[in-house]
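Every protein chain except one is present and positioned as in the full complex.
Naming follows writing order (A, B and C), and every chain is counted from residue 1.
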Amino acid sequence: MNWTSNEMMVVAAARRLAGERVCFVGIGPPNLACSLAQRTVEPNLELVYESGAVGARPARLPISIGDPCLVSGARAVTSQFDLFSFYLQGGRVDVAFLGAAQIDRRGSINTTVIGPYERPKVRLPGSGGACEIALDAAKVFVIVPQSARSFVSRLDFVTSPGHVPGRAAAGGGPDTVVTQLGVYRFVDGEMTLVSLHPGATLEQVRAGCGWEPAVADDLAETPPPTDEELTILRALDPDRVYLG
Amino acid sequence: MNWTSNEMMVVAAARRLAGERVCFVGIGPPNLACSLAQRTVEPNLELVYESGAVGARPARLPISIGDPCLVSGARAVTSQFDLFSFYLQGGRVDVAFLGAAQIDRRGSINTTVIGPYERPKVRLPGSGGACEIALDAAKVFVIVPQSARSFVSRLDFVTSPGHVPGRAAAGGGPDTVVTQLGVYRFVDGEMTLVSLHPGATLEQVRAGCGWEPAVADDLAETPPPTDEELTILRALDPDRVYLG
Amino acid sequence: MSKVVSMSEAVGRLVADGDTVAIEGFTHLICHAAGHEIIRRGRRNLTLCRLTPDVVADQMVAAGVVARLVFSWLGNPGVGSLHAIRRRIESADPEPLEIEEYSHFGMVGRYTAGAARLPFFPLRSYAHSDLPAANPRIVPIASPYGDDTVYAVPPLNPDVAIVHTQRAGADGDAQVWGLLGCQKEAAFAARRVIVVCEEVVPEAVIRSDPNRTLIPGTIVDAVVEAPGGCHPSFVQGYYDRDNRFYLDWDAISRDPALLEAWLDEWVYGLADHAEYRARLGADRWAALAPGEAWSQPVNYGSYG
Partner (left out) sequence: MSKVVSMSEAVGRLVADGDTVAIEGFTHLICHAAGHEIIRRGRRNLTLCRLTPDVVADQMVAAGVVARLVFSWLGNPGVGSLHAIRRRIESADPEPLEIEEYSHFGMVGRYTAGAARLPFFPLRSYAHSDLPAANPRIVPIASPYGDDTVYAVPPLNPDVAIVHTQRAGADGDAQVWGLLGCQKEAAFAARRVIVVCEEVVPEAVIRSDPNRTLIPGTIVDAVVEAPGGCHPSFVQGYYDRDNRFYLDWDAISRDPALLEAWLDEWVYGLADHAEYRARLGADRWAALAPGEAWSQPVNYGSYG
């Protein structure tokens, strides 16, 4: 089956969820990746949403992190105080997803402003829960479409810190960054390409990166999406709301 | 109708509840006083229990602050975190009752130990919520059987501070102390007898006090329990569990 | 004692120019009806507190009601930007908008401190981020045990909190199921509380399930029955999110003239939320109705 780079991105993220248990998840590609993982590599994955839905079993594709379909039939619903205090800060989240408007080589993320804070060129949404997710989740996965605009050498604002000097080791920055071009992990705190998606080139990676990206010596090629993965994924988002 | 000094104590406390709204209440005489007040001077009195029952409507005489009869039919039930944080410390309690093993002239209360803390002669229950009640409730009423053993010049332990020097004005110590002999209020932080129950004498008051008690210039005589008050009160505790 | 009044009376009596107003509800139970009434009554210079200023906040800002926004996430959820708010922040168009920015947990902590009369709330967020530099009210605080340092946020005590709930008693006991957000903390932190509900129910319904009560009537000043009052957001078990509206808002909000026309048609031009509801039409409401999924009841027991 043919597939798009967006599909490859979601599939690559889903595979990384093998062995994880409690996942703090956002809408869109992260949600698709989790739903796919539940149907493939990790049937016992528990989905926790920032809205307070715990162990959600959505009967449709959720269109917001607070979609009522995440509540009906959930395992539990918690207040935001409990969610942030006991689940997230309390260390009960094994893996969490973040998006990014800008990300740097250390995995720090900006979702606050483009331009100066006081008079921004573009006012972005801001942290939401991202700052605490970045600091409190045991492991952070970032899904971000890669381009020279998003992979920048210097963030306009640090909303969610990555592998910055002086940061405590535990959960010290993102574990994995998945883009439409490849999969990155962190080596000595430096974002490092470990797997290139089939069809993507190192030239594309370099063009879509505001610094000279580190590449692993044993750079792998991401196995392409299987027919099973694609069939499940497309059934999850039949209108291609998030798959594009 | 004849009446006992215990009945007079509860009736005197109940009358002081006129005009109050949210009352944090304990079991025994305080609970009887509140129930009586609801049926006489303050029908809108809302009862909040340390256990988390809010707006309780007990169908029987509760035998503990967590009696299930306080839950069934209540307005709300809260966790203890919410109760202590939002109701009590948050300033949502208008008046609260405290008991005392020892009380001093400033209205400070001991419910922790008789004797030294490390090797007490009598180990009492301790604070429970009393320390926070004393500090957080807008107004504190104390109901305590008076004797030279309970009205002491020096507490063995301060569990719940009264009108101590340096304490912030708001809710700065008990408002009223009711005993089987009379009603006390605080004048410049000093417990002062303002009303003597009928039949009680100043000699009894002095004998039941470890210091020379202040007496108001306009010392009143507490109006005796009315037949209505007694009838209601006795119906509330038909087995005289708390009335003795 | 019944506290049931019209939205007009509640807002008229309890929301004043210059007030700090919290309208909470995390994706769920966002009281658009109250926002519209505040616009309709021409309130000015409000400080609007809300974790997620979204469509109704964009409307309030566009209508000139809001001078200052205290928030943690700004956007049209699932769609994109709030363009009226962005114009104010990015270009001071038509005038500047003051902002005070936290993360979600920071906002929840602020309400919690406000509700609990604490001088600060501690949390582990903000380390190594630029948020404390952008907002000097976020400050480090050392643990008195060992050498751990966390961050503090200051208490937030709104003049008024507006909370939408599924059902409420006439004296204000408000019951909620589904996503709870931080409405309880916001209400306890506030000086005045307006409960808006889908249905005013008999007290016996409330008292049959006291654990379901999120906000006790003892802290509530007014109760407004406004069915459909959260449209286009949703109310669990009552109606779904009207996603078409969120999508439509993007184009409306991009164009100040369209936005003004929308406010004229849907807010200024209507007497109250009942007219708004009627104007949306029965078909649109029918399309938002969920199926049924009832909770299994529990026995509290009678102890008499």
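To be clear about the criterion, a contact is a pair of C-beta atoms (placed from the backbone, for glycine too) under 8 Å apart; a residue touches a chain by one contact, two chains touch by 3 or more.
Owing to the predicted nature of the structure, the values given are computational and were not obtained by experimental measurement.
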* For the chain that does not appear here, which of the shown chains does it touch in the whole complex? -> A, B, C
* Which of B:K139, B:R167 or B:R185 touches the chain that is not shown? -> B:R167
* Asked: Looking at the whole complex, which of C:A67, C:I141 or C:L247 touches the chain that is not displayed?
  -> C:I141
* Asked: For the full complex, which residue in C:N45, C:S91 or C:S302 touches the chain that was left out?
  -> C:S302
* Structure fact -> chain C positions in touch with the non-displayed chain are 117-120, 122-124, 137, 139-141, 143-146, 148, 150, 152, 154, 166, 175, 177-178, 180, 205, 208-209, 211-212, 236-238, 240, 290-304
* **Touch residues of chain B, complete complex, unshown partner** => 27, 50-53, 63-68, 71-73, 77-81, 84-85, 88-89, 108, 112, 117, 119-123, 125-132, 134-136, 157-161, 164, 166-167
* To do: Just the residue numbers, please: which parts of chain A touch the chain that's not shown?
  => 21-22, 44, 46, 53-55, 57-60, 67-69, 71-77, 82, 85-86, 89-92, 136
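Please note the rule applied: only the chains that are shown with their structure count from here on.
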* Which chains contact both chain B and chain C? -> none
* What chain pair has the highest count of contacting C-beta pairs? -> A-C
* Chain separated most widely from chain A, comparing mean CA positions -> B
* To do: Report the inter-chain centroid distance for chain B and chain C in whole angstrom, where each centroid is the mean of the CA atoms.
  => 40
* Starting from the mean Cα coordinates of chain A and chain B, work out the distance between those two points in Å. => 57
* Go ahead and note the Å separation of the Cα centroids belonging to chain A and chain C. => 28
* What are the residues of chain A that contact at least two other chains? -> none
* Asked: Going by the touch rule set out above, which residues of chain C reach two or more other chains?
  -> 112, 184-185
